[in-house]
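Presenting chain A:
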Amino acid sequence: MSETLTHAGDPAHDRTVSGVAIRLEGVTKRYPGQSEPAVDAVDLEIAAGETVMFVGPSGCGKTTLLKMLNRLIEPSGGKIFLGDEDVTGQDPDQLRRRIGYVIQAGGLFPHMTVGTNIGLVPGMLKWDRKRIAERIDELLDLVGLDPEVYRDRFPKELSGGQQQRVGVARALAADPPVLLMDEPFGAVDPITRQRLQDELLRIQEELGKTIVFVTHDFDEAVKLGDRIVVFDVGARVVQYDTPEAILAEPAEDYVADFVGAGATLKQLTLTRVGDTGLHTPVTAAAGEDSAAVVTRATAAGEQYVVVTDGRGRPISWPSVAELTRTTTVPATRDERLPVVGLRSTLNDALDTMLAASQGGVVVTGRRDAVAGVLVVEQVMAAIQSTRGETRG
Partner candidate 1 sequence: MWQYLLDRRELIAFQAYQHVSLVVQCVVLATVLAVGLAVLSYRSARVTSLANSVSAIGLTIPSFALLGLLLAPFGFGITPAVVAVVFYAALPVLRNALVGLSGVDQSLVESARGIGMSRLTTLRRVELPLAWPVILAGVRVSTQMVMGIAAVAAYVLGPGLGSLIFSGLSRLGGANALNATLVGTIAIVLLALVLDVVLVLVGRLTTSRGIRV
Partner candidate 2 sequence: MTAAVDLAVTAPETVEPGGRRDGVAWRGLLVQPALIVVVAVAFVVWRSTATLTDAEARPLGWSALGGSILDHLQLVAVAAVVVLAVGIPLGVLLTRGPFRRASPLVLGVANTGQAAPAIGLFVLLATWLGFGFGSAVVALVLYSVLPVLRNTMVGLQGVDARLVEAGRGMGMSALAVLLRVELPLAVPVVLSGVRTALVLLVGTATLATFIDGGGLGLLITTGINLNLDTLLYSGALLVALLALAVDWVGRVVETLARPKGL
């Protein structure tokens, strides 16, 4: 594919952009002894601040292409631009310090603490110690881990999901304009994966990096991507468009096959939780007087109350009846509390409800604070309406 693919217009988001554009011109990788190039003259333009998902069958060259962006694999030909700067000839080590890189399971160094791991790149860039320490805390906070608790822990003392968060924090440490992610969420369980995806969407909302993300999961691509690149063998770009457009009009039969059947329900993965009319619940802080909360809830006509911790993050979702049996609102954290983010899809919300056997989910926004609740009836209504649309 030699024609340069570009896209006019912004994908309808007014948001901060701290990323830079990436442009590939005829990027090629040949391995000695192989007749066909692994990556064959790819031209691609990625707009600043966009999340672009690379999908395609295994062995199609998408990971090779990603690794050529930070020159872990040296291209055999072609040019790579960051912004207007040709980085093809730049010293790879210097280049990589400006590009965040996240791999499966985070790739954390097991013999260094979480803080040391995050501070590595700033250290190589000769930041002073105080600034590094501040940056570590800031980033841990950003990925939703309490710095006091996690800064001095070793990776093995963290769950898989937490390790992956630290991996993202480490990649963001020196505030690079570009983030490369190589199947980062491939090794975690579905529920954790969904939370990590929500987290990434939230972070991206705040930062507006240019993200290139390799995945083999088309649902993940639809959920996270502003645009999706579908590759075939030799990293041939088959289609490069928004998720909506790819779902609606697959460019070739190959893409239609890859996207998979059940495209109607796929539309569910296109609707964000935040785009539905969320219900605003009655909230209560842990430790508050129960009687006052019960009065408040009754006045609002609510049967359930969302209990939050000191930072407005949900910890449990008791019924009014349960609260009347207590004097102060309990601070116990319900580990099975169903939570999704504003940018989660309706599909995620439904999955989470089913996994928790609950009729609703708590929706969180910035810094994991409560943004509303979504009940199963709303999801069903959305399904009904999409079915109506496709029929009509």
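Candidate entries met the following condition: all candidates are chains of the complex that A comes from, given by their letters.
Operating definition for what follows: contacts are C-beta pairs under 8 Å (C-beta built on N, C-alpha and C of every residue); 3 or more make two chains touch, one makes a residue touch a chain; residues count from 1.
As the structure is a prediction and not an experimental result, all values here were calculated from the model.
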Touching candidate for chain A, same complex, options 1 or 2: 2
Chain A residues touching candidate 2 - in the complex, by the definition given at the top: 70, 72, 93-98, 100-101, 103-105, 107-113, 120-121, 124, 154-156, 170-171, 180
